[in-house]
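Got a structure for you, written out below as structure tokens; questions coming shortly.
Excluded from the complex is one protein chain; the other protein chains are retained at their positions.
Naming follows writing order (A, B and C), and every chain is counted from residue 1.
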Amino acid sequence: MEEKKDKFLAPENEVRQVSAPDGSIIEVDPLKDYFSQEKPEPYKVGSGPVENFLNWARAESLWVLGFGTGCGSIEIPPLVTPRFDMYRFGVQMRATPRQSNVFIISGYLAIKTLKRAIRAYEQMPSPKYIVALGSCTINGGMYYDSYNTINRLDQYLPVDAYIAGCMPRPEALLAGFAELKKLIKAGKGHKANEYVENLEWYKTNQKKIIKDWNMPDYNW
Amino acid sequence: MDYSITKFLWSLLGLFIILNWGMLMSSTMRRVGARLAGRIGVPMYQPWIDLAKLMALKTWLSHGVMYYIGPVFRLVGGVGMFLFMPIIFGSEIWSNYSFSGDLILLLYFQSFGMLGMAMGASDSSSPHASIGISRGLAQFAAVEVPMTLAVIAIAIQHQTFSFNSIMEAQQGGVLNWTIFTNPLASIAGMLAMLGAMSHSPFNLVKAPNEIPIGPPTEYHSSFLSVLRTNSAIIHVVEAALFMNLFFGGADTWLMYIVKTFFVYFISVFVGMVFPRMKVEDSVRWFLKWPTAVGIIAVLVAAYWK
Amino acid sequence: MDQYLGQVVMAIGFILAILGLYGLLSQKNMIKMILGFSIFTTGVNIIMVAIGYVKGGTAPILDAEGNAVAKFVDPVPQALVLTSIVIGLGVTAMMLAYVMKLYQDKKSLNINDYKDLKW
Partner (left out) sequence: MVGPIYIIALALGLAFFLGFFGKSAKTLSVYLMLAGLAAMTCISGTWLSAFIDGSVSTQEIYTAGFKPPYSINLRMGLEEAAFTFIINLIGLLGGTYLFQTLKKAGNAAMSVFIILIMSLNVIVMTRDLFNLFVFVEIGSIATAGLILLDKESKALQAGLKYMIATGVISGLLLIGIIFAYSFVGNLNIDAIIGANLAGTTAGMVAAFLIVVVLVLELKPFPANGWGLDVYEAANPGVGALVSAAIGTASLFVLHKVLPMAGESFYPYIVAVGVITFVGSNLVGTQQKNANRLLGYSSIGQLGLVVAVIGLEPVLGTSFKFIAFALIINHVLAKAGLFWISGIIRKANISEWSVLRTKPALLISFLIFIFALIGFPPFPSFFGKYQLIMNLISSDNIGTAAFILIGSFAEGIYMFRWVGDALKNEVAEDATESLDCGKLNKVLPVLLMAVAVVAAGYLSIPFVDGAYSTYFIPLAFIMFIGLIDSFLPAVVKNVVSIAGMAYFTYVMYPIIEGDLMRSIFFGIFMIGGILTLIPGFAKKGKREGFYPAALLMYAGLATIITADNTFGFFFGWELMTAGSYFLIIRGKRSKAHAYSYMLFSVAGAYLILFGFGFAYQAIGSSLLEGLGEIKLLPTLAYTALAIGFMTKTASLGLHIWLPGAHGEAESDVSPMVSAVLLKAGVFGLMLLFLNMGDNGETILYVLGWVGAFTALMGNLSATFQEDAKRMLAYSSIGQLGYILFAISMMTTLGWLAGFTYVLNHFMFKSILFMVVGGIVVATGTHDLYRMGGLIKKMPLAFIAVMVAMITMAGLPPLSGFAGKWLFYNAVILKGWYIQGVIVFFAGTIAFMYAYKMLHSIFFGQLKDNHRNLKELSPAILIPAYILIAGIMYFSVFPQDVLQPINELLVSLNLGDTLTWAADGNATTVLSNWNGNAVMIIIVTTFALVLLYTMLITGKTKKLEQFNIAYSAERPFRPETTHYSHNMFAGLNKAIGFLVAPGITSFWNNVSTMVMDFAGMVRRIYSGNGQVYAGQIIVYIIVFYFIALGK
């Protein structure tokens, strides 16, 4: 109880008591009972020609989570237009993190958006990749002194590819995808494992900046 | 009744062909759509890559036993539909297990995979899944009305529910196809098909951003690969069903591929042209025009019987 | 006149009976209603007597010679009337008893005041 007092806990996450149909009282701790408490484990990275083929498949089928986190997300829609047509590179948009592999952090990341980004990222199946779009993700950019945005994305989430600029044009984004593909094909697309292995560090950083954590440590 | 290994292997081969044809057809259609929009579109092999990628993912999350079995049900539904329908007219090898039943069996077996999948998706506890399913079921019920009317009109016309007999009656020239001998039933049936294929404008079930793609919202990696395998199969099988009913069936694999392509193309074409409908609108629509055409078809068929 | 005596008496009886009924049905005062009822029973009794009337008959009492039987008026109605009068008396007494009790209860003789039971 003491611990909770110095942290803000949303009312719906507080421990509550309900009476069961048979009259007994049940104590529900939403954060413990409704979310899996398991810790993630790194997956095994294979090798050999099969793995090379799979890496190629992973690279040629990039499913991007349709989640615009910042101003840079305005650069993503043009990719589906005839002018840029990302489909021909095997890049597609998906609506749910469960079916996406690539998360484009498009520009500055407000703290409350970071929380959502963490959640979405953790819900994506591995191997998964983060493409950081724009300068703000690298050093905060023009928001370097903002009270409300993070400065360095890789403090909080593992980034596979950076696309610098403010804003980078869609072409740059396509180039970024090409770069990511190269990484994956080279067998270097396993930052998800890195995240899991250094989970303690990432979580410390995340919790340091997100005051109203209000979610389990790992969002399955 | 032939439960031999040879039969099984022939069916497996047929299934393999159909699966690949289904994938090819889907990428082709996507390219057609892309061209319409002035784009190049996905590579022809994209569906296979996607499938391989999905199988190559390393995270498998399960919401429960039914969640796990849901895609299995779905694929059994697709494969079963394939197995219960003869592929090539007049061919013993390619007759599959169609001796177990006929058109009626197929009509009801459609729902087998659907309901199984519905349970699996529900087990994921995501409200979006059940929203999608509820829309799908409502639309399905409405689609079934013109569909049933068309089937009944055909059954009256040919006095049979057997695929072989229905196809047999359509042999001997294009003008013997049901689309010409019973145009009203065919119109009703083809309009119903638009709903059955759940392409735009009848694809509110899987509204991508409103309810993140609906029922399969929680499915990922290998589970999603099973679902995509099924959708490749089922698109061909559905097209084949309508081909058998209205377009004289197929007596060679070439005819099979050509005809299924064009039947499928009809629904894609309509989808390119019309925007998505709300579910109440599509229910109203199906219960209005296609149903009216279907009723007239049945009455006409009954009159000429 | 004499030969119509039976009919006249009977007519009087009917008139009385109907008058009595009218009184019973039209008077709101319960005592008056009972009076109407008495008139009604009287009328009925007169009708009965008239029915038994035989022209020139005597009272149905046997005399010494025994030939009075032929000249009797019909004795049965006479006997009946006696019984009827007694019963009428009983009924009237009972009604009056009721009225008395009701009056003690509500201090009213108007039948319209006693409509607690209905429908």
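Observations, loosely collected:
Throughout what follows, contacts are C-beta pairs under 8 Å (C-beta built on N, C-alpha and C of every residue); 3 or more make two chains touch, one makes a residue touch a chain.
Being a predicted model, the structure only gives us computed values, none of them experimental.
Considering the entire complex, the omitted chain makes contact with A, B, C. Check B:I87, B:L241, B:V263 or B:V279 against the missing chain and you find that the one touching it is B:V279.
Within the set B:L75, B:I88 or B:M243, the residue that contacts the chain not displayed is B:L75. Touching the chain that is not shown, out of B:F16, B:F99 or B:F262: B:F99 (per the contact rule at the top).
Here the missing chain is touched by one residue of A:S36, A:T81 or A:N198, and it is A:S36.
Within subunit B, the residues in touch with the undisplayed chain are 1, 3, 55, 58-66, 68-69, 71-73, 75-76, 79-80, 83-84, 97, 99-105, 108-109, 111-112, 114-115, 118-119, 122-127, 130-131, 133-135, 137-138, 140-142, 144-145, 148-149, 152, 155-156, 159-162, 212, 217-218, 221-223, 225-226, 278-281, 283-284, 287, 294-295, 298-299, 302. One chain of the complex is left out; on subunit A, the residues touching it are 12, 16, 18-22, 24, 26, 28, 30, 33-36, 38, 67, 96-98, 116-117, 119-120, 123, 215, 219-220. In the full complex, subunit C contacts the hidden chain through residues 17, 21, 24-25, 28, 30, 33, 37, 40-41, 44, 47-48, 51-52, 76-77, 80, 83-84, 87, 90-91, 94-95, 98-99, 101-102, 105-106, 111-112, 114-119.
To be clear about the criterion, only the chains that are shown with their structure count from here on.
Of all chains shown, the one whose average CA position lies nearest the global CA mean is B. Distance from the subunit B centre to the subunit C centre is 99 Å, each centre being the mean of its Cα atoms. Averaged C-alpha coordinates give centres for subunit A and subunit C that are 112 Å from one another. Centres computed as Cα averages put subunit A at a distance of 36 Å from subunit B. Contact residues of subunit B toward subunit A in the complex are 30, 34, 37-43, 46, 49-50, 52-53, 56-61, 208-209, 212-213, 216-221, 224. Every residue of subunit A that touches subunit B in the complex is listed here, in rising order: 43-44, 53-54, 57-58, 60-61, 66, 80-82, 85, 87-88, 90, 92, 94-96, 98-99, 101, 125-127, 220.
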